[in-house]
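Inspection log for the structure reproduced underneath, given as C-alpha cells.
A single protein chain has been omitted; all remaining protein chains appear in their positions.
The block that comes next holds chain A.
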Amino acid sequence: MMTALHTKQPQRIHPHKFTLWVAMGSIVMMFAGLTSAYIVKKNQSNWLAFELPKIFWVSTIVILLSSLTMHLATKAFKAREMSRYRTLITATAALGVTFLVMQYFGFMDLEGHGIALIGPKSNSSASFLFVITALHMLHVLGGVVALLVIFARAFRTQVKSYNSVPVEIAGIYWHFVDVLWIYLFIFYSWIG
C-alpha cells in the first residue's frame, strides 16, 4: 500500500512526517516565547549575570555526536544492515541519556557556585536558564522514549518492519532537539 502510494504520488510527504514538522513549529513557538520573555526580563532591573557551566560545552558535543549516530542509524536501516542499525540506535539513546545527565551536572555546578535556580533566593536569570533547559531536557527525554520504542521494534523476531517512516520520524525529531539545544546554547552565551 505504501509502495503504491509512492508510485502514484512520488513527491508527497507522509502525513505523519508532515504532522511532525508542524509539531516542531509549535515547539519552536514555545521556546521562542520563553526566550523572548528572557530578553524582556533581562532589560529590566535586577538581572544577575553569571557564567554558564563549562559542562554545557561538553554536552553540546555529546548531543552533536548523537545526531551523527542517529543519521547513520537511519542510513543503516534503509540499507537493511540491521545489526549495525541496532548498535547505532543504542548508541544514540545512550548519548541522549548522557546529555541529560550532563545538563543535570550543569545545574548542580550552578547551585554549587551559590546561584539558586529556584526558590525565594533565586534570581529570574538563573530560573530562566533552569526552566528553559529543563523543558528542553523533557523534549530530549521524549526523543529517548521514541528511540526505545523503535529499538524494541528492531528486536522483534515475529514481525519484520520494512517501513522506514517511524525511524525517519524519530530521526527528524532527534535532529530537531539537537538544533534546538544549539540555538539555546548560542542564545545563553551570546544573545541573552
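Rule of thumb we're sticking to: a residue touches a chain if its C-beta (ideal position, glycine included) is under 8 Å from a C-beta of that chain, and two chains touch if they have at least 3 such contacts; residues count from 1.
Methods note: contacts and distances are computed from a predicted model.
Undergrad: Identify the UniProt protein name of the omitted chain, choosing among "Tryptophan synthase alpha chain", "Branched-chain amino acid ABC transporter permease", "Na+/H+ antiporter subunit E" or "Cytochrome c oxidase subunit 1".
TA: "Cytochrome c oxidase subunit 1"
Undergrad: Out of A:79, A:118 or A:149, point to the residue that touches the absent chain in the complete complex.
TA: A:118
Undergrad: In terms of residues, what is the contact footprint of the unshown chain on chain A?
TA: Touching the chain left out of view, chain A contributes residues 1-5, 8-9, 12-16, 18-19, 22-23, 25-27, 29-34, 36-37, 40-41, 44-47, 118-120, 122-124, 127-128, 131, 135, 159, 161, 163.
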